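Yeah, one chain of the complex is gone here, protein chain that is, but the others are all in their spots.
Order of writing sets the chain letters: A, B and C. Residues in each chain are counted from 1.
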Amino acid sequence: SLAADELPTKEALKKAAEEAHAKFKDEKEGKNADYIPALAKVPSELFGIAIVTADGEVIEVGDVDYSFSMQSCSKVFTMCMVMEESGAEAIFEKINVEPTGMPFNSIKAIEHGDGRADNPLVNAGAIATVSMIKADSPEQRWKKISDYYNLLAGEELKVLEDVYVSEAETNFRNRGIANVLFNSGNLFCDPLEATDVYTRQCSVGVTTAQLAMMASPLANDGVHPVSKKTFLKEDEVPKVLSIMTMAGFYDGAGQWAWKTGLPAKTGVGGGIFAIVPGKMVIVAFSPPVDQYGNSVRAQKAIQYIADKFEYNIFDED
Amino acid sequence: SLAADELPTKEALKKAAEEAHAKFKDEKEGKNADYIPALAKVPSELFGIAIVTADGEVIEVGDVDYSFSMQSCSKVFTMCMVMEESGAEAIFEKINVEPTGMPFNSIKAIEHGDGRADNPLVNAGAIATVSMIKADSPEQRWKKISDYYNLLAGEELKVLEDVYVSEAETNFRNRGIANVLFNSGNLFCDPLEATDVYTRQCSVGVTTAQLAMMASPLANDGVHPVSKKTFLKEDEVPKVLSIMTMAGFYDGAGQWAWKTGLPAKTGVGGGIFAIVPGKMVIVAFSPPVDQYGNSVRAQKAIQYIADKFEYNIFDED
Amino acid sequence: SLAADELPTKEALKKAAEEAHAKFKDEKEGKNADYIPALAKVPSELFGIAIVTADGEVIEVGDVDYSFSMQSCSKVFTMCMVMEESGAEAIFEKINVEPTGMPFNSIKAIEHGDGRADNPLVNAGAIATVSMIKADSPEQRWKKISDYYNLLAGEELKVLEDVYVSEAETNFRNRGIANVLFNSGNLFCDPLEATDVYTRQCSVGVTTAQLAMMASPLANDGVHPVSKKTFLKEDEVPKVLSIMTMAGFYDGAGQWAWKTGLPAKTGVGGGIFAIVPGKMVIVAFSPPVDQYGNSVRAQKAIQYIADKFEYNIFDED
Partner (left out) sequence: SLAADELPTKEALKKAAEEAHAKFKDEKEGKNADYIPALAKVPSELFGIAIVTADGEVIEVGDVDYSFSMQSCSKVFTMCMVMEESGAEAIFEKINVEPTGMPFNSIKAIEHGDGRADNPLVNAGAIATVSMIKADSPEQRWKKISDYYNLLAGEELKVLEDVYVSEAETNFRNRGIANVLFNSGNLFCDPLEATDVYTRQCSVGVTTAQLAMMASPLANDGVHPVSKKTFLKEDEVPKVLSIMTMAGFYDGAGQWAWKTGLPAKTGVGGGIFAIVPGKMVIVAFSPPVDQYGNSVRAQKAIQYIADKFEYNIFDED
């Protein structure tokens, strides 16, 4: 990882996070996602920010104790786990790494190409990623994911049962996608098993700091800055970040790249994490989302902090 | 721009380029594009490499005197010109900056969204970009582009008349796209004028070094390293590079980002230029292209050189 | 043609038409098409009905003197002319005869298949049909259509110049479609020539009785009931009617077939003609159209008359 003197001080980061929180806490745009009933009930005013740096510092501001469901943020972590287990090329070959230009739950995307899912960060690809985990049973499949997430977080995470139940009762579109993928040979376990385990991983609850901690190896060459464990080979990290750049915001990925220039992943639960390679993870969380399903306050907060320190991978340093 | 000591020596760059040339000159994959008849006649064995660094050094290897047509590489330069003339936001609003997940000449792309072209690097968006230039006549529109290209190259470039004639006689699909865009209010001059000027800019001939020179401000915060003229505002450069990353390789953009991590633009004439932000432009040219229309040898050469110096925007430094 | 005793009396037909006119003249649904500016100016209250029987009787009710533009109704007549000139198989092979399930002006339709237009009654196919006419110049192409239309009508028809000018100034989407078809080898003359002649045929003015007279050979085995001239071979008539059934109402063809069971063709100018094979043509005209571009009053009037006499090709007699 980088020398500490290249990083802003903890105080400077805290101040930037506080400024972002103050500036956007009264933002009224967006509303809670409601296609998953349990998400509609989360208090809309919640707003938390956390930063974990490449040398392991943790900065927290706002509603930092609330556990929200990871939702699509989880897609990145399961992808990392499959890369470690089967190699990055397995993702490249069995799923693909192209942006779709289509919404997160698109079925057309599956059909407009070769029946694969386009990338691991749309629903189709994320369910396919879950199916690639080597497991003999649904229980083992889930346990491998759960163990991996706990290791990344450095503590035990819990499934938010009300979210899981609510989502499992309404995830028919994902079941449909999984069956269609299986039919064309692009899903690698029972479709309902893959969908259920995927639904469960989406329901894992995290605080902003826990989410930042989980993503921290992506900002540190694959090594966890606290546990010092290696989660990804050094040369796989840029591949993960490239996919996040192309598809982390679905059909809004181009606009996010244009505005902030940071690889990031959103979840419809209101969480977003962004990676500053070699430096830090910036997480923000607030339930109201825009028409694309991305938290309005979280986007603005992350962009504010990134701009303040001139972090942008398309910029020269 | 960066201090010279952060850059490899000219000798090291030359050596890397020579290695790449030697390694891939006998590569047999791919074949000349033939949907434009004149391109089919360019000798397939041509293979040139050029690098222009952020401090103005020029490295050339191989067939460096051959003038090939810029084709889609031109899209980036006209986009820069429009950004300078009307502001980056004009591109964002009137065209959009999203990847399409579709081929370069897709019409579906226009219809699957809101009638805009998705981004300035697919044909639809590039023709729309041409139409955004403030001009009172086709002659003036063309002259503004031509003057701008000459300033970037630092010398006078010529239209390859046989390529232009060949392309103008067969560009019915682009005429179709332009008319459909105009119909929905997303083209801003006469459709046939926009198509013809676009065809002309695609037919401009460049050597590998000229193409690298033209792109050099994108590797140097918008300032031309030789003429010291400012071509783009500093904060517009990352926006250009973000679009190149999302869409410079069309429906192969995700795979290119995964493999190399460098913003780049290809042309069906066999040229590709890649930007290492703050450091250099790497250009390679060889006519045989793959199924997506991207030069096989040029891709490999650029990837070889980038890997050698560990250049990748998704990597920490 | 059929024996007169199988047809209702002229009085019975007149009464049915008068009932339909009275019943629907105050219908308020729908509004004039306005994407062609001249159409927006036609008085919305106009409402005419005409019937021409297989033995040449003419029944007229309501606004029977108003000349409205044929618009898409013309597509059927030009298709008949090309069938006579080049054989029905030429339409089958060069255009195709499948329903699209897509709107009248769809471009996706061209791309979702093999680049052909799907059928001669969507814009793409109608422009392709115009291009199939054997002609050495735009003037000759137009004269052949005009002469054929006049023969069908039994009198000289005029282009409504204000409609033609209005449409020619705004037909960029059709120009786009024509260029794309030409590019893939599915248009058989200059694209702008085909579009212009097509625009002109759409602008031909007809009264309801003239339109019914033009279509009368389709209700009489190809023979015109007044002039006794043969316009279509007997075995080509069912082929024309099959295409009208599949595609005469665009993406509303299935609903029209379900409700009325009569081959018919609509025009966005407010005219519709329906064929009762072997018996009669029923025409109605009124400018306000529904969301699909089909006249609201004309649909209801035709359905009323057809129901009254139990005319339905899916019914046993």
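Just so we're on the same page, contacts are C-beta pairs under 8 Å (C-beta built on N, C-alpha and C of every residue); 3 or more make two chains touch, one makes a residue touch a chain.
Given the structure is predicted, the values throughout are model-derived calculations rather than measurements.
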item	value
Shown chains that the omitted chain touches within the full complex	A, C
Sole residue of C:D26, C:E155 or C:E316 that reaches the chain not shown, by the stated touch rule	C:E316
Residue of C:N119, C:S146, C:N179 or C:T207 in touch with the missing chain, whole complex considered	C:N119
Option touching the unshown chain, where A:F182, A:Y198, A:F231 or A:F249 are the choices	A:F182
Touch criterion as defined above, residue of C:E84, C:D251 or C:D290 at the omitted chain	C:D251
Chain not shown, touching residues in chain A	107-108, 110-111, 170, 172-173, 175-184, 191
Residue ranges of chain C at the interface with the undisplayed chain	2, 92, 96-102, 109, 112, 118-119, 221, 237-239, 241-243, 245-247, 251-255, 257-258, 261, 263, 277-279, 312-317
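Criterion: only the chains that are shown with their structure count from here on.
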item	value
Euclidean distance of C-alpha centroids - chain B vs chain C, Å	48
Centre distance in Å when chain A and chain B are each reduced to the mean of their C-alpha atoms	32
Centre-of-Cα separation between chain C and chain A, whole angstrom	55
Residue numbers of chain B (touch at least two other chains)	none
